[in-house]
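First the structure, then my questions, so here it is.
Here the complex is missing a single protein chain, while all its other protein chains stay put.
Note that the chains are named A, B and C in the order they appear, and that numbering of residues resets to 1 at the start of each chain.
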Amino acid sequence: MKQNNMLAMILAGGRGSRLHDLTKKVAKPAVSYGGKYRIIDFPLSNCANSGIDVVGVLTQYESILLNSYVAAGRRWGLDAKDSGVYVLPPREKSDANLDVYRGTADAISQNIDFIDTYSPEYLLILSGDHIYKMNYAKMLAYHKECKADATIAVIEVPMKEASRFGIMNTNETGRIVEFEEKPEHPKSNLASMGIYIFNWKQLRKMLLADMKDPDSNHDFGKDIIPAMLNSGGNLFAYKFKGYWKDVGTIDSLWEANMDLLDKNNELDLNDSTWKIYTEDVTALPQYIGADAVIDRAFITQGCVIDGEVHNSVLFTGAKVAAGAKVINSVLMPGAEVAEGAVVTRALVADGIKIGKNAVVGSADSKNIELVAKRVKGDE
Amino acid sequence: MKQNNMLAMILAGGRGSRLHDLTKKVAKPAVSYGGKYRIIDFPLSNCANSGIDVVGVLTQYESILLNSYVAAGRRWGLDAKDSGVYVLPPREKSDANLDVYRGTADAISQNIDFIDTYSPEYLLILSGDHIYKMNYAKMLAYHKECKADATIAVIEVPMKEASRFGIMNTNETGRIVEFEEKPEHPKSNLASMGIYIFNWKQLRKMLLADMKDPDSNHDFGKDIIPAMLNSGGNLFAYKFKGYWKDVGTIDSLWEANMDLLDKNNELDLNDSTWKIYTEDVTALPQYIGADAVIDRAFITQGCVIDGEVHNSVLFTGAKVAAGAKVINSVLMPGAEVAEGAVVTRALVADGIKIGKNAVVGSADSKNIELVAKRVKGDE
Amino acid sequence: MSKAFGIVNFAGNHIQVDGLQAYRPVGAFSFLGRYRTIDFPISNMSNSGIDNIQVYVRRKPRSLTEHLGTGRHYNINSKRGQLNIMYTENNRIGDIYSTDVAAYIENMDCIERIHLPYVVIAPSYMIYTADYSTFLSEHIESGADISMMYHSVDNAKEAFLNCGTLNINKQKGVLSIEPNHGNAKNKNISLDTYVMSKELFIDLVKKAHKTSSMYTFADILNEECENLDIRAVSHRGYFAAICDFNSYYHANMDLIDLKHASDLFSPDWPIYTRTNDSCPTQYFEGSKVTSSVVSNGCLIEGTVEDSIIGRGCIIKPGAVVKNCVISADVVIGKGVHVENLVVDKHARLIRGKRVIASPEKPGYIKRGDTL
Partner (left out) sequence: MSKAFGIVNFAGNHIQVDGLQAYRPVGAFSFLGRYRTIDFPISNMSNSGIDNIQVYVRRKPRSLTEHLGTGRHYNINSKRGQLNIMYTENNRIGDIYSTDVAAYIENMDCIERIHLPYVVIAPSYMIYTADYSTFLSEHIESGADISMMYHSVDNAKEAFLNCGTLNINKQKGVLSIEPNHGNAKNKNISLDTYVMSKELFIDLVKKAHKTSSMYTFADILNEECENLDIRAVSHRGYFAAICDFNSYYHANMDLIDLKHASDLFSPDWPIYTRTNDSCPTQYFEGSKVTSSVVSNGCLIEGTVEDSIIGRGCIIKPGAVVKNCVISADVVIGKGVHVENLVVDKHARLIRGKRVIASPEKPGYIKRGDTL
């Protein structure tokens, strides 16, 4: 595979604090999703499938699991000769002390030396916590076609929700004329997906200037993009159509999992031309017992189902004992539901055991119940 | 390959400041050696050849090249399913701010969570800047045989040099009775090689205690080993025989390279049963011109020799033009010597060009000349 | 790191699995949906610390070559270790000249170049787990020339009919190796699994080759029982031999019972395989799946009972799959009822509404067939 001269940098430093206990020990991009995946599998697989060879992953907070997870580039085929996934936490340099990343732009600025070793023509900036499938090669082709200084991927959101996003206002050619962060009265419904292509040489200069600016937040959305627009830069919006989800809360993570139950759902993880790659966990196939009842479910290897599963997503190694019921729920890796227990509208965290005859969650709860501690049942 | 229950941690945070310009941009373990290698290839290849699957590399200072270099575990075959090389710089945690490693033991302590994910029985601590070949599996067998709490690899040094080392005094069974750091009047010539095997559970407890000790230097040699000895621990010395070199200075780095010119030299890089693996650089074979003169040389692929090479080691892509002479010297990767130039007793750094008819170094200099800047010649 | 290298032998001419074998060697047979039979001997070796493995293959090596790759997914270090596929020119199945001995002779230079003092040989057509490191160390301790594994069975009259059996004395010495004539219930079935010094192995191969061009390695062993100290080592745990079509079917069906499967699969002894990066399986409204083993990547809308479903299968609404072993990427169409079948890869059962074989003689649907 020939380098297409574009290096990708994934911003994966988010704490994801609204995911509560799920992100207590792992960074948000490493949160499990969709039965066998972790969220960061999506941008990484997209990179592999788009012909990108080298990916830097900018990590920060509580990142040991994330760091070791992405370091195994083989998982996404990113381990060929000139290929690699490189973990880039903040680090000490001869001319700078060890310090955290001050913002999304600073995270890139602090790794200019890394990027320079590959001297890419283009730099692709991605977020590590979005679920979507996208061909960045096509976006790059559009970027080149437009002779853009920067190209920003956008997605149409319902107009009434537009004020929750960073909104791009474009002219008829698709050129961005204005960027508004969470505007009260949005002029368009094109929301930024936080995916940027820059010409590296040009961005490099801007970053060096930005680093010295005491008033900057060192952030792409707040500083770099506005500065480019102000100086008359040629910025284009690249319209993305398809499934895209930022799973910031327990409810939205649950929802994103539930989306997979629909026949012909938009994400289509079964598409063999655009596979999402992930860790290859050694596990048995799914074992379905004699009295199991399954309707509408998304179940992966290592699961053992002897009870009932309705409208639910079961992750690697989840177990549902005879007589147990799992309804409208998500069982994360290794979660176990004992005999007679009933789990409804809940998200059961990794390895959590629900005891015999215990009842968790309820059908009419407003929010999804996160079960992050063992639930004792009858002994 | 089945895990032999031993995880290796390589301390690779050294600045190597006595290597001057060579370590300005790369950490010492990443310094080039022996034509095609980097120093850290030795402990990493030793791990691979000893059947160790998981290696953590503790980096600190100016480590971007080192980090990306070791991250490609495929170079040492450490990329099988449950295998990996993990770069471990200091990092931010939920209960601790981002801080540098305070000592060799602290570097391990700060990564207890990483080690715990593999729950190894034994922990092997290595240094990233020593050149040697060693079967750690044999050392582990010895450790088990002795039922040791810790085993420390030692090498016999000339008695008169012993006061430069950490010296282990042992009884007749090989048990360590005393450890003296650089003793004025050494009682033995068994120098510690900085290679330790610990029982992880036991070490883990000691590290947790050490972290809280305000008087500790958080260092294996200064704190952990003495504490184990004081508490009557069963520490054994494992005698290593063979080539072992710590290349701390330009002179010793040059010397270590010159050692390779000897027929049947002790390091024997040509031994197919214990290969040292390294980066697979795309390069032509060696091209030797019509008027070349080579006697006693160690030359690798990518070199083009049209001049004279005597008693010298040439690294990947080094070029010696017609009429040039390279004598008792080391040309590091990509170094070029133009027509008529003469290089004697010098170490020419990566990519440095020696201009036409320039004269560098001299046959009777006391020290080896490090050439780290372009030398202009006749134009 | 073991002192032994491994050899995974191909299924000899005594093994004939109708149907499936026309497309790939027995080692590449799909097993329990997501595995291939060769995963078992290779995982056994890898888990035993053997990382230098030669896999011998005769005809149709493509699927096996692709499945094995460089062995990284078996945890074999890609620099220090070696997983090599060894071919032979004598590769016609059934050809009396096409023996394991002929293949070893043809690749003798590669065998001789290995710097390890012992060899462990295992077959590609048997499903079992065993720790070869114990096998090796006990062999060395015993001082025997050769150690070989066997499994005592009580159904040798109707099963294992193509396998070898061991005749052993009280001290576990092997007196002879004979084919199973089906004349007795209780037999010691040979696991075709040996350990010996590399030197002796080479000697025996050369001797066999000299003695007769159609001699197999088992033949020469049988002949040498008198001269050599050959010890039989009893194997315990799950054991199946894929020696004909029926045994293939039943070995799969057996493992639908999680209790039987737990005999074979242990968390301490992982069985590795190549991942296909399939997504989880989607069960839709109306699906009814019981007593089955299902692989990833399936879309299930119909009924599945007492069956094994391979990766990426589509079971349409109203379809009924019963007592079947379904390979990867098979489609069972709307309202199609299939029973007692082995369905090979990429087959599409769409038009024929009832494809039912008798439970005594399960049927076979060819690779890529559309019915």
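The rule is short, and it goes like this: contacts are C-beta pairs under 8 Å (C-beta built on N, C-alpha and C of every residue); 3 or more make two chains touch, one makes a residue touch a chain.
The structure displayed is predicted, hence computed values, not measured ones.
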| item | value |
| --- | --- |
| Shown chains that the omitted chain touches within the full complex | A, B, C |
| Absent-chain contact - pick from B:K160, B:H185, B:K212 or B:K263 | B:K263 |
| Hidden partner chain, touching residue among A:S83, A:S127 or A:T344 | A:S83 |
| Given C:D109, C:E158, C:D268 or C:E360, the one touching the chain that is not displayed | C:D109 |
| Sites on chain C contacted by the missing partner chain, in the whole complex | 59-62, 65-66, 69-70, 79, 84-87, 89, 107, 109-110, 277, 346, 368 |
| Where the missing chain touches chain A, by residue | 1-2, 4, 48-51, 53, 74-83, 137, 273, 275, 277 |
| Residues belonging to chain B that touch the chain removed from view | 34-36, 74, 260-261, 263, 269-270, 275-278, 280, 282, 284-292, 294-301, 304, 309, 313-314 |
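Throughout what follows, only the chains that are shown with their structure count from here on.
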| item | value |
| --- | --- |
| Where chain B and chain C are represented by their mean Cα positions, the distance between them in whole Å | 45 |
| Distance between chain centroids, defined by C-alpha means - chain A, chain C (Å) | 41 |
| For chain A, residues contacting two or more additional chains | 74, 280, 282 |
| Sequence positions of chain C contacting 2 or more other chains | 72-73, 272 |
